[in-house]
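I am attaching a structure below and will ask some questions about it afterwards.
One chain of protein is taken out of this complex; the other chains stay put.
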Amino acid sequence: MNGSVLELDLDFDAFSGPFDLLLALVLRDELELVEVPIVEVVLAYLVVLEGSEEIDLESLSEFLVLVAALCELKSRLLVDADEEDEEEIDAEGAAEELAARLAEYQRFKRAAGWLTARRAEAGLRVFRTTPAPYAPPRPAAPLVDEQPGRLAEAILHLLEPPIHVDTTIVRRRVVAMRPFVERFRMLVRARGGFVFDDEVATLERGAQAAAFVALLELIKRGEATAAQTDLFEPIRVARTGATIRVAAQVVDAQEAVA
Amino acid sequence: MSDPLVAVCEAMLFVAAEPLALGELAAAAEVDESAVEQALEGLERSLAERGAGVVLDRSGGRYGLRAAPGGPAEAASRLQARAPERGLSPAAMETLAVVAYLQPVGRPEIARIRGVSSDAVVAGLLERELIEEAGRGDGLGAPVLYRTTTVFDRIFGLEEGVSGLPGLDAEDEIDGDELRQRLHAVAAERG
Partner (left out) sequence: MSDPLVAVCEAMLFVAAEPLALGELAAAAEVDESAVEQALEGLERSLAERGAGVVLDRSGGRYGLRAAPGGPAEAASRLQARAPERGLSPAAMETLAVVAYLQPVGRPEIARIRGVSSDAVVAGLLERELIEEAGRGDGLGAPVLYRTTTVFDRIFGLEEGVSGLPGLDAEDEIDGDELRQRLHAVAAERG
């Protein structure tokens, strides 16, 4: 495969999230876009993100599924034949969805840039936000009468179970990561390794994404390494000794085995 | 007001929440106290000369600005007195509802159930005397517990106190413990 995270000269700390990273990759002119190992870069980034406790599993799973589908990893990783009611998401569909999300993200990123410039332009603005020292006391605002029914309404609102609004073509499902961490840890310790693709072959997409995050977690903790002989080859996971660097983990592991 | 230190002193006195001692002014202006003293005299003169709406007050060895006597002070008083009548914000209503149905209840539990920090809202309700302290709980750090007040009863027209709160379920009434459990369960699910 071409390039590595290191050759791409990316400073992960400079990105505010996976969309920010993907946008930067997609907008790169100097690289042939198809040569960019997007999945590897994104996965390596997610390892870093996981360490910073900024992971939102729901949006992360969705993002992973889209990126994986986009890069046709799904043909190997995300086999999903058993799931009847779930729409197959093809690479074209993933591209559509990702493009829409990136365009939306880009608008807000630009708005943030405008606000930042505006802040700099506005200069230091100092106000008093407390009452003035000798100001006459402000009487407490008189309370208006309320209906007790509004209290019951507020409590009933709090009793409503949360739903996750589905705004994408991908059906989101929050899948617990912990069982995967435990299963993979057991496999690594007992057998010295396993083939990730075999382990997740029968799972639905959301679970596969969560499994991948679980794998990243094990790698991050230095309990395992993951490797591919080539870009779309099965991911082989092996037990490892200590000292591994997080950012370049996926790439390093891959080079080590290759 | 050609002296820039005069403007600096005016700005400091303007933003201060409390009257300031000479030492505090000197430290923030990064000059010595005698320079500040001189600038304050300049400020006092400048304000008087142009008939400004504020005057320098130097009572109790501290400095502050106040509305000038007469028209300015009267208008300032009228402005301050016109506190608009306002209803409870959605956040206040929700917090009040949690206290009303679960009392006594502490801030950590309120925050957990609502899923957001509720310190500012609780402070506001205390200030408006809709809730009050009711001892301390057993939890971590023995949090202060709160209950609703007679002001609360009056505003919501609850002549019999909280026993008059509307039921939450027409068929089988949820009791306090069960309500608490269900609120926590939903909050946990919300993540």
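Which chain is which? They are A and B, in the order written, and residues in each are numbered from 1.
Basically, contacts are C-beta pairs under 8 Å (C-beta built on N, C-alpha and C of every residue); 3 or more make two chains touch, one makes a residue touch a chain.
Here the structure is a predicted model, which is why all the values come from computation and not from measurement.
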| item | value |
| --- | --- |
| Absent-chain contact - pick from A:Arg128, A:Arg191 or A:Arg221 | A:Arg128 |
| Positions on chain B where the hidden chain makes contact | 1-2, 4, 6-12, 14-16, 20, 24, 27-30, 46, 50-54, 65, 67-68, 71-73, 75-76, 78-80, 82, 89-91, 94, 114-117, 121, 190 |
| For chain A, the residues touching the chain missing from this view | 16-20, 26-27, 33-34, 38, 49, 53-56, 58-60, 63, 70-72, 91-92, 94-96, 98-116, 118-119, 121-132, 135-136, 157, 160-165, 167 |
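Heads up, the rule we're going with is that only the chains that are shown with their structure count from here on.
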| item | value |
| --- | --- |
| Chain A-chain B separation of Cα centroids, rounded to whole Å | 39 |
